[in-house]
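Omission of a single protein chain aside, the complex is shown with its protein chains in their original locations.
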Amino acid sequence: MSDLEPLSDPGLPAHVARRADRDPIAEKRAERQVAILFMLSGLSAVAFIASYVGIKSDQYIFLPLLGTTNAQQLALGISLALTLLTIGFGVVHWAKVLMSDHEITNQRHTMRSSETELAELATTFAAGAASSGLGRRSLIKRTLGGALALVTISPLIILRDLGPLPKKQLEGTNWKRGSRLITDPGGIALKASDLEVGGVAHVLPERPTGQKETLEDLTRDPVLVIRLRPEDLHLNAEQASWTHNGIIAFSKICTHMGCAVGLYEQQTHHLLCPCHQSTFDVTTGASVIFGPAARPLPQLAITVDSEGYLIAQHGFNQPVGPSFWERSS
Amino acid sequence: MTKIAEAGKGAFGFVDDRVGAAKWVKKNLNKVFPEHWSFMLGEIAMYSFIILLLSGVFLSLFFVPSQQEIIYHGSYAPLSGLPMSQAYASTIDMSFDVRGGLLMRQIHHWAALIFLAAMIIHMLRVFFTGAYRKPREFNWLIGIGLLTLGILEGFAGYSLPDDLLSGTGLRIAEAIVQAIPLIGSYAAFFLFGGLFPGSIFISRLYTIHVLLIPGIILALITVHVMLVWYQKHTQYPGPGRTEKNVVGPPFMPIYMAKAGGFFFIVFGITAFLGALFSINPIWLYGPYNPSQISAGSQPDFYMGWLDGLVRMTPNIETHAFGHTISWNILIPALIVPGIFFTTLALFPFIESWVNGDKGEHHLLDRPRNAATRTSLGAAGLTFMIVALLNGGNDIVATHFGLTINGIMWFTRIAIFVLPPIVFMITKRICLGLQHKDRDTVLHGRETGRLVMLPHGEYIEVHEQISTDDQWTLTQHKQYQALVAPVNVDANGLERPVGLKERIRLGLSKWMYGEQVAKPTATDVHELEGGHH
Partner (left out) sequence: MKRLSKYRRHPLAAGLVIAMGLLLVGSLYSLASGAGPAQASNARSQAIKEGQQIFLKGCSSCHGLNAEGTQTGPSLIGVGAASVDFQVGTGRMPMADASVQATARAPQFTPEQTMALAEYVASLAPGPAIPSQAALNYERDGNLAQGGELFRTNCAMCHNFAGQGGALTQGKYAASLMGVDPQKIYEAMITGPQSMPVFGDRSMTPAEKLSIIKWLKNVQNEQAQGGIALGKVGPVTEGLLVWTLGLGLLIGAAVWLGAKSK
């Protein structure tokens, strides 16, 4: 293509006069329109103040399409919107129709400075660098580099107390041997006979009286108890020994990213986590059958005590919740 | 001297005596800002940020950034007597007991969504018109930085009220940090001050949200706008517009008026949304409780694609030597976004390496004339949209009678298959449009008037387009694919081409090998005789 002539630039198009430029009546009308918009803004601002002062906060208003909504909030919002919009429309309309719309041209200059300036920059910089002696004083250079590195690292040390070291905290829960299962949020101890086939209960471990569970406890202790018909369960020996008469319990904290897994589908015996749709099969020990979770929900070994209350046989045999580097399985 | 000039001299004199700015201000009052609606998208983003600052200050006067547990006894009865954090309680109070409080909350949240949507669509405009090319690569990088910070800032913002939905989001963020190999559990504990949720995170998030990130964003926006000012804005090609000039209305009064007026319009539309549409009704979500969850839990849209990627990633985890690596979290939450954003950031430099162009560009590309770039952009957009769709798969399933399982599988496959298909289709469309441009220049515009010639043939009358339009359709520079230079050493033996060079040549051929040659003046003149 380089040897063929491209088309030539016809140059800037001629200016076309607008109606307001040619016709003084149109000009006056445009001016009036801008003025009216500004006046509407003022009125809306007054309406804003009136709404704030005059409308009670507990009044509601019905409007078609909108339905019923809080009257003051609506009035404040609409009047604020109109106050702002009318100023904006007024100014833009003024600029479009009345202000001179002749286009002008600015010349661009190459960003790059001239060769002489660049050369002068290079020499000045080199002179300065030579004067500093950093180039040839290698001892200074090396010790300065070391000092700067240490200076930047040292303040990071005081960030150490942002938090404690994890140690084993990610691994434990409050479930112990003999912990009764307490309904959440009802707060009553659950008996085996309280749960019907097809039923679920959300439980937490029994705590000493007066002690309430913290939010941190709630990220690891919640357990979902489900009752199926014993013949619907297909567990191995150990898993089966952790159930009682078709009652099975799992950690409610998703092994993917920690959301609560409480969605039990009674007919399919599946647990669904609504965050990323990991699906667990209760009949095979909450094994993962769909979705991004990589591990089944840890099962809590339960049995009943002498009074018929459901209790934990012992704590979980693995950390609950999402994975982390130190988790071995 | 007129009265205006006199008065001006007085006021200006006062300032000029102290800073000597007269010359600079005089020059810039006539600075040209080319006019096009697509140049206002960045302004929408900037104005939204200002609205966020203004409404945010209001909110900060009422919000209590504390996780301390209190019992609620305010005016919203369904929460009465429930334990909740002060952060949540103060947001409820702001919504029900502070007049205009809910309005400001809603304006703030709508403005945040508009801020991010505007940044994205502005970035797309810049990408598809090639405005990121030299000398504007710095601004492109700053823009990517602003987008990233905006995403983090938005996430921090809606997590502050400590409600069930945003608390769930924080839980997921903590799981991502925890999953990082080697340092994950330490980083999570340092971030949250111990086990999640801890008692200090909301106040840390508050400082990050109202001070740290807005400060950095403000500084970046300032540099971003200063660069635009100094380098002058790009312009669309047209008659009289060259690489060496910029044509448009002057800064004063037109641009000042239109830009200033547009600020009020953006603010007004945001206030309109805040008045009419409910957003983030935290009193319905309830205070955050890790043992609770709602069906249909999603992050705000700008993180929806991340959620979608996390949902579709297969459940791969490796366990070795007593340690676990959760690929099912690392890949979608860190690795893929990292690759995507890095590629995006490096794109200007990759492109100039591929076409060997070291010159400045101030005239924008029409997307059809940069067919491969446009198609790449379309493919990238497809990737994002497929991921976003999966992020809302449960809402989509219930509203359109589909299954979450089906949507998941569809997006798992589509995210690999659809982008290349969209690439090919877009490329064909671009080439087709290039053909059409060439035809329009050479044969004129189809007028739709049919004429029957004496011997019975029907023809459609074509009307020659104006020279202005002819120029606009042919002024662009067409790159050629780079050719390996003949590289012969002293003994006449050919030097082999290195791997880096071969990749460059391959990419160059892919980018520029296929395009429709634009018509030259010779072609047009040749056809001018004997033309319908």
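To keep things simple, chains are lettered A and B as they appear, and every chain counts its residues starting from 1.
In the analysis below, a residue touches a chain if its C-beta (ideal position, glycine included) is under 8 Å from a C-beta of that chain, and two chains touch if they have at least 3 such contacts.
A quick note: this is a predicted structure, and the numbers were derived from the prediction, not measured.
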{"item": "Residue in contact with the excluded chain [from B:N28, B:T403 or B:T522]", "value": "B:T403"}
{"item": "Options B:S159, B:Q178, B:Q235 or B:S297, residue touching the unrepresented chain", "value": "B:S297"}
{"item": "Omitted-chain contact residue, chosen from A:H202, A:H256 or A:H276", "value": "A:H202"}
{"item": "Identified contact with the non-displayed chain, of A:L7, A:L37, A:I55 or A:V92", "value": "A:V92"}
{"item": "Touching residues on subunit B - with respect to the absent chain", "value": "35-41, 44, 77-82, 95-96, 102-103, 106, 110, 113-114, 117-118, 121, 164-165, 258, 261-262, 265-266, 269, 272-273, 275-281, 283-286, 289, 291-301, 304, 392-395, 397-398, 401-406"}
{"item": "Absent-chain interface as seen on subunit A, which is shown", "value": "16, 18-20, 60, 66-70, 73-74, 77, 88, 92, 96-97, 101, 183-186, 190-191, 193-202, 226, 260, 262-268, 270, 272, 274, 277, 279, 290"}
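One rule holds in what follows: only the chains that are shown with their structure count from here on.
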{"item": "Touching residues on subunit A, where the partner in the complex is subunit B", "value": "1, 4-13, 52, 57, 66, 70, 72-74, 76-78, 80-92, 94-96, 99-108, 110-111, 159, 162-166, 169-170, 184, 202, 204, 215-216, 218-222, 252-253, 256-263, 273-278, 288, 290-295, 321-329"}
{"item": "For the subunit B and subunit A complex, residues of the former touching the latter", "value": "30-32, 96-97, 99-100, 102-103, 106-107, 135, 168, 171-172, 174-176, 178-186, 188-198, 231-232, 239-240, 242-250, 253-254, 257-258, 260-269, 271-272, 274-276, 288-297, 307, 310-317, 319, 322-326, 328-329, 360, 362, 393-394, 404-405, 408, 441, 467-468, 470-471, 474-475, 478, 480, 517-524"}
